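One chain of protein is taken out of this complex; the other chains stay put.
Each chain carries a letter (A, B and C) given by its place in the written order, and its residues are counted from 1.
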Amino acid sequence: MKIGFIGLGNMGAPMALNLLKAGHALSVFDLNTQALETLKQAGARTAKTPKEASTDVEYVITMLPAAAHVRAVLTGEEGILAGIAKNITIIDSSTIDPASVKAFADLATQNGNTFVDAPVSGGTGGATSGTLTFMVGSTAETYEQVKPILSAMGKNIVHCGDTSTGQVAKICNNLVLGITMAGVSEAMALGEKLGIDPQVLGKIINTSTGRCWSSDTYNPFPGVIDTAPSTRGYTGGFGTDLMLKDLGLATDAAKLARQPVYLGALAQQLYQTMSTNGAGKLDFSAVIKLYRKDGGAS
Amino acid sequence: MKIGFIGLGNMGAPMALNLLKAGHALSVFDLNTQALETLKQAGARTAKTPKEASTDVEYVITMLPAAAHVRAVLTGEEGILAGIAKNITIIDSSTIDPASVKAFADLATQNGNTFVDAPVSGGTGGATSGTLTFMVGSTAETYEQVKPILSAMGKNIVHCGDTSTGQVAKICNNLVLGITMAGVSEAMALGEKLGIDPQVLGKIINTSTGRCWSSDTYNPFPGVIDTAPSTRGYTGGFGTDLMLKDLGLATDAAKLARQPVYLGALAQQLYQTMSTNGAGKLDFSAVIKLYRKDGGAS
Amino acid sequence: MKIGFIGLGNMGAPMALNLLKAGHALSVFDLNTQALETLKQAGARTAKTPKEASTDVEYVITMLPAAAHVRAVLTGEEGILAGIAKNITIIDSSTIDPASVKAFADLATQNGNTFVDAPVSGGTGGATSGTLTFMVGSTAETYEQVKPILSAMGKNIVHCGDTSTGQVAKICNNLVLGITMAGVSEAMALGEKLGIDPQVLGKIINTSTGRCWSSDTYNPFPGVIDTAPSTRGYTGGFGTDLMLKDLGLATDAAKLARQPVYLGALAQQLYQTMSTNGAGKLDFSAVIKLYRKDGGAS
Partner (left out) sequence: MKIGFIGLGNMGAPMALNLLKAGHALSVFDLNTQALETLKQAGARTAKTPKEASTDVEYVITMLPAAAHVRAVLTGEEGILAGIAKNITIIDSSTIDPASVKAFADLATQNGNTFVDAPVSGGTGGATSGTLTFMVGSTAETYEQVKPILSAMGKNIVHCGDTSTGQVAKICNNLVLGITMAGVSEAMALGEKLGIDPQVLGKIINTSTGRCWSSDTYNPFPGVIDTAPSTRGYTGGFGTDLMLKDLGLATDAAKLARQPVYLGALAQQLYQTMSTNGAGKLDFSAVIKLYRKDGGAS
């Protein structure tokens, strides 16, 4: 397949490399020339604009930081819609708000194209190893069409429903994640203060009704889970600022939908405090520092 | 073994029956004469006071609603400490605050006895089937002594550390549980409003980083998990008032320990609102009603 | 003065009428033809577009529901910037976010104009009686220029600092307001439940350290303050949906500024719950219903 790929950051670059490995022909664009060079050496054709990258391709994939970037890349004078042929499908793997997805899908439709939201989970590790999960919002028919392409970059390609439900699935999952991590942090820190061995407490929770990914896989208390970021100084993993961004998407979507999100809004303030205190680059499980002696600073 | 058993409520009665089945000789007490009669017909000796139930036994077990009841049963004129022989161990399976446990343990020590906290999880179902989990706070030596007895009533007998850590483990686990359930409720209700099929959303969360017992076993959205209380009108299960009690124990213990519990304190208000609105007897997963159309009333 | 006035809603119409009364010549625009007709009969010239209303005037004033409307009216093909002469000042009295103000000010500057934010407080009553408070964000020089015009519509014309600080003042004040009202509601409802006469409690708070506008002027408990909306069934006053909008502006601005707002975010959820439950049109002091028997429904 001939695929245009726009956005070669920490996630986009390894995803594009996996597409190349799978035998696809790539036309890539990014503002970062070093990222372009890397892809070029791996066999991609480089383009000078999103428009050029979207010309003469069968699919366009975007992987960008926020909705404003997707809008610019899509609708700019040198943007995708200016170069793309009719009936070509655009797959956006950025994590953005569902309302923007709907607006972009409308613009694509007016241009004779289909816009699919396909945000991912799995982090840079999953992007490199090609084991990402894709949450796809599209018709069933479009889902079947894009599935083989996404399979070159991920292991689980999940159809979530119509346009924008891929984003809905992602932000709802991460809403739960942000809350459970702060909740586990509260409980682990309380237990420590009340005198139980955190290792023991972790084991009990992990075989009880408090069991969750934030406890049994990514436990914020150092040493409970050997492979968790907490055990290596909260490095690597999923940054606090990324969690803050996703909780922002969730509370914004809730506001638009006129839906209360009590715990989500409070958890957002906790991660905001961490970020404001200078810990935005640490793994988000570092939120436990707000509940322990060192007061939340990195 | 000859065992005194005090407190024959929804949990205590089936626990005592399992001790009888295992061949122990029971001397039981409760204010409810009907409960006493049931145990008598099953082979127990009935006593007129806690003191009488604690005389000539090798262990005393208590299963009561709150710390005030334990105190009364322990220290009253006709209480356990008035009847019990020296060196006999008292096992309290009530869910109470860690500070009270320490106070009761001191009183027991002054009387020449040992006080063990061994709260349970598993509900009335686990009490009946003998599959409870016991969280034991005691020395390692005492733990080994009481383990065979507790094994007649439960499947997992976990040593949590010294006196009161059994309660610490339980309230920390339930603190996480109360938070995750409200968090999953928020996310499921938000997803529904944003247009994703809740069944699909449930499946995605359950295989992603939002995965937790409150989502994959007890999902609050009706129909996501066939066996969850939500699917049978929020009946059975773990009542909202019980969760409210446990969150109260957690925030009280945090206050005493001078430890902040942001999400726990907020979750407590949500369950309090449910209870005040008349839904205290529903399963605690009914907290999702606060986020959906019917406004939290049962 | 010749003034273009765009936006003749519940607030804009009486404000424009006061400008006419003060002897100014008005060129008005609104999509609502009935509102136009009213102003026409009062002596205003009606325009078919914002552009037309902004042609041949010495000042342009806008009073619109949200930033999106201001953007459309400002930058549309038939918008203000297309019709306005150089060096003319645009005064926006809408309540919008500070970031949008800065963006609009930049656009105005590029067009050779000055953009002043001058949001108001005082409600429709103040708009009618000409007793509004204007919070003005501009240079000191521009403030002196616009002050005489604003004085025809308001009693207090406060200079808050440079561009956007008028909005900052308004949303910070309303952030406090939203929090104090919910806080007073919590305390009044708790006091009632604990058996004190709410009238007595109101009087004590109003002469003590809990004293605040939400208690001594707009007390949410019916009957404490005769002139408060609570005493007339929560009608009139400042609607819950308007408070919700302003808290949304505050938490959005905080997010952008990377600043935590714990109580503000929680208060926002409380008003959101009220609105979702159908009470969006009631005065915002109706938030006390969340804490009293009827569960928040209107």
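Miscellaneous remarks
Assume a residue touches a chain if its C-beta (ideal position, glycine included) is under 8 Å from a C-beta of that chain, and two chains touch if they have at least 3 such contacts.
Note that the structure is predicted; figures quoted are calculated from it, not measured.
Across C:146, C:179 or C:242, the residue that sits in touch with the chain not pictured is C:179.
Only one residue in the set B:135, B:224 or B:266 touches the chain that does not appear here, and it is B:266. One chain is missing from the display, and on chain B it is touched by residues 248, 251, 254-255, 258-262, 265-266, 268-269, 272-273, 275-276.
Remark: the residues of chain C touching the chain excluded from display are 98, 121, 133, 135, 156, 158, 160-162, 164-165, 168-169, 172-177, 179-180, 182-184, 186-191, 193-197, 200-201, 204-205, 207-215, 217-218, 250, 253-254, 257-264, 266-267, 270, 290-291.
Operating definition for what follows: only the chains that are shown with their structure count from here on.
If each chain is reduced to the centroid of its CA atoms, chain A and chain C end up 37 Å from each other. A separation of 39 Å divides the Cα centre of chain A from that of chain B. Touching two or more other chains at once are residues 266, 290 of chain B.
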